[in-house]
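The complex appears here minus one protein chain, its other protein chains still in place.
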C-alpha cells in the first residue's frame, strides 16, 4: 500500500498532539508537515509545543518546522484540529487547493455536502464527497468530518440500537473530561472539588450531530434521523474519558437482554473492521454493576471503542445505560484517523 | 422557649459530626448524649471520633462519654444517623421507650405511618404521628424521617413546580459528593481522575421518596404522588454538594420564565420560615449560564437551600435545569434538625 | 475611631476578591474604590469580576465602577494586589500622590526603605516609613509590604524559634495551593493527578524574604538575618492552604518540648494582638500525628494563623515540623489587612 504524507493543522494543541502520537509508527501515514498559528511559524515543533502526553514526542516530528495554516503544505492530505472559529475558512482553503481535509473541527460538520463520517455506522455517507467536489468545483481536495467527542461515544451505541429496534428519543447527561477543553483549557480553580454544569456549544452539538450520523443517504443528501435528543453537559475532574448517562426510547419493544445483545454484536462493515486503527469491538459491553469508569475503561480497545454498562430498564423511557468514550482518542484524533484509513482503503485519496 | 436535651445516635459518623456542628450554639437544643457502636461504648467522644470537619469539635461534646445505641439515653429526644441496617430496630426501640426519634436513616422512610417530612413542602404529614403512636401503642415516642440527601435537593424544586404546574415525570442524573458515603467511604483510588456510575440503593430511593414527599395526606395515610421518576446516580470527586441534572415534564404548559418565577417564589408555610435553621429562600435561583457549582454554591443559605440554575426548555420533556444541594447539611443533619425545630415549634415534643 | 475609605488595586483578581470579602463589615475600613486593568475601566465591578469565592459578592461593591490603576482614586489609602510587573511603578505613583499603599505585591518588598511588615514579628520595621518619605520626598503617601504567601506561613514559626533559640538554617519543601497562582492560573490538565515541582520565582522569595522579616532594625535600615534557607516549591491539587515541610537548625540546643512551648507561647506585641483581624493565636500547634492538613486546618483562627504540627527531632538538622498557612488569607489579603490595621492603630494614617 502506498504510504501517505500527512500534514497536521493545529499541531501544537491537545488534539494535534494526539494526532502525532497516534500516527507514530502508523503503517499507512507519516507526518511530514505541522502547521499552527502564525505566531509559532518557523519554530521547531519540539520547541513550540508544550507536549502534554505521557509518551515521548517522536524525535522526527520534534524537528519539523511549524508552517502557517495555509496551503501549500508538504503533504498529500491534512488532518485538522483547528478551533471552530478559524477552521471554516482554513479547511476550505486547503480543500480548494487540492488537499483532502480530514477534520475534527465543528465548522463543516453539519454542511449538507460534507460527510459526518463514522465508518462503522454510515460508511455510505462518504459518497457525499463526489457531490461536494462537483458543487464546490474542487478537483482532488474535499472535506470529511468526524463528530464531536461526546457525540461519537454516544453514536456507536445509538446506531446499534437504532439498527436493531429504532431509536425514537434519548436523554443524555454527560460528565466530560478536562482534556476536552484543550490546553490550558479548564482552570484548576474551576474544577477541583467541583463540577461545572456548562460547556459552551456542547449541548446543541450533542442534540444535533447524531441525527446526521444516523441519517439516511438519499441521492446526494443525508436525510436527518427523526431521533430527538436532549443533553445536559457537565465538566468533571477527570483527565480523559467522557462518561454519559443515557435513557433511550425505542421504536420497538426490547428486553434488557435484547439490548445487550444488539450492543455486543454491533459491527461496522468489513472495510471498517480491518482498518489499522479500528477497534475489534466498536462497543465493549461491561456487565459489572459499577462500570464503565473513565480511569479503568477509557483505554479499552486502545481508546477506540464506546464502553457501555449498567444496561437496565428505564421507568420513563425504555432502557437506560452508562456510556464511556475516550474523548481525545476515539472522540477526536482517533476518529479522524479512522476516517482517513477508511478513505484510503476505499480509494478516496488519489 | 424550653431548651430540649438532645441525644445523637451514630454520633461518630460523618452525619453525626454534622449534627454536633449544627447544634453548637443552637437556641433550642443542646447535645447531652452521644451514642455509637458498642465497641466505642465508654470512650470519651473526643477520643473515639475521627473529627473530619474544618470547624473545631465543641469542647463540651468532646468530653461526653459514648453510650451504646439503646435506651435509656440522657436526653429528651434523639437524632439518628445510624446506617440503614441497624437503624430499623434501634430507632423503633427508642420510640417505644418514649423518645421522639428524628431520623436521617432510610429504614422507616417509606413506612405508611411515618412522616417523610420536609417542613416547606408537606408540614401536614406530621399528622401521621398521632396514628403512628396509636397503632404502635407508643405514648410519648414517635418516628419522623427526612429524605435521602439527593431526594431532598430535588424535592424542593419539584414541589415548587408541582404546586404551580403539576409535575408528571422527571429524569434525573446526579453527580454526588464523596461525603455522602461517610468515612472512610469512597476509596481515593476509585474516585481520583474518575467517576463511579453507581451508588448502591440510591437510584431506587430517588425514584421513590419524592412520590411520598409530594403525596397527599388523605385521612391518616399519604397517597403517593403519580409523579414518575428515573434516576442515574454517579459519584464524583467533590467533597460536599450533590449536583443533579433534571428534565421535567409538567402537567400544564409553562414558559421558562414561569418556571423561574415558580421556583423563586416558593416558600413553605409561615411556621417553617421562622425556624432557626430555615433558609430564608428554600430555593435559590441562579441566572448565570454556568451555575450552580458545588464548590461555589453549596454553602448558600448556610447549606439549607436547593440552588437551581440553567433553567431552559427541554427538547424531549418540557423544562430542564441543574439543581444543587448540600448533601450533609440540608441533605442530612440539617434536614433532621429543621424537622426537629418544626416539631418543637408545633408542640410535638411534650 | 475614624473609618478609612479604601481603594483596591487589582480588585478583580483572586487576592483582590479576598480583600473585598475580608473588608465586608470591617469596623475601620470601607471599600470606596476599585481599580483594575485599563480594559475593564468604566465597567461595574459586579459585571467585570468573575467572582470565585463561596461567599456572595457584597452588593455595594458590585455596584462600584472600576477605575484605572492610577491616581487619583476616591479613597484615603489603597490596598494593592497588582501583579509584580506592573506593581512597581503603579504603587510608587500612588504613594507619590499621597496615598498610603499597603501592598501584597513583590515589587517593593526587598527595597531597603520599605517595611516588609508582619505586626507580630517586626512591628518596629514600620519606622522605615519616615526615612522612606524623607528620601523619596513623599508627604502623606508611603509603601508598606507583606511577604509572599509561603514566606508568611513560615515566618511566624521561624520568628518564634529565632526569638527563643536562634535559627541558623532551614530547609523547606512546600506543597502549594492552586489559588496562589490566581485565576485562571494553573491549568487543570497540569495539576489533576499530578504535582508540579516548580513555581516561577517562588524559591528565591522563600529563601530571601524571611531574612528581611527577621532582620534587625539598625538606625534607618534593616540588617538582614544571617539565617540561611533552601526551598523546594511544588504546586499540588489543593484549593487553598500552603503546606510546608521544614527542617530547622537552631543556634542553641532545644528539646522537642522546648520547641513546642516556644511555638505555642509566641505572641506579637500588645498592639498587634488587639487588632480586628489579628489571630488570637498567631501559631496554632497541633499535636495529632497527621496534622496540619490543608482542608481541615486552613480556616483555624479565620485563616490568619500558621498551623504547626508533627514537631520532632531531625536526624540532620535539629528539629523538623509541618507548617500550614492559608495562602490567600494570612498569606495575602489578610496579611495586608492586618498591616493596615496596625498602621491605623499606631497612627500612621493621618
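Order of writing sets the labels: A, B and C. Residues in every chain begin at 1.
The rule we apply is simple: contacts are C-beta pairs under 8 Å (C-beta built on N, C-alpha and C of every residue); 3 or more make two chains touch, one makes a residue touch a chain.
Computed from a predicted structure; not experimentally measured.
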Among the chains presented, those that the missing one touches: A, B, C
Residue, one of B:126, B:169 or B:186, that touches the chain absent here: B:186
Absent-chain contact - pick from A:168, A:220 or A:299: A:299
Which of C:131, C:169 or C:261 contacts the chain that the document leaves out: C:169
From C:70, C:140, C:232 or C:267, residue that would touch the chain that is not displayed: C:232
Absent-chain interface as seen on subunit A, which is shown: 52-56, 192-193, 239, 295-300
Sites on subunit C contacted by the missing partner chain, in the whole complex: 169, 171, 173, 175, 190, 192-198, 207, 228-230, 232, 234, 236-239, 243, 245, 247, 289-296, 309-310, 314-317, 320, 322
Interface with the undisplayed chain - residues on subunit B: 14, 52, 178-179, 183-193, 237-239
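Here is the rule we use: only the chains that are shown with their structure count from here on.
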Equivalent interface positions on subunit A and subunit C, same or different at half: same
Computed distance of Cα centres, subunit C from subunit B, in Å: 40
Approximate Å spacing (C-alpha centroids) for the pair subunit A, subunit B: 42
Gap in Å, rounded to a whole number, between the CA centres of subunit C and subunit A: 48
Per-residue multi-chain contacts in subunit C, two or more chains: 52, 192-193, 239
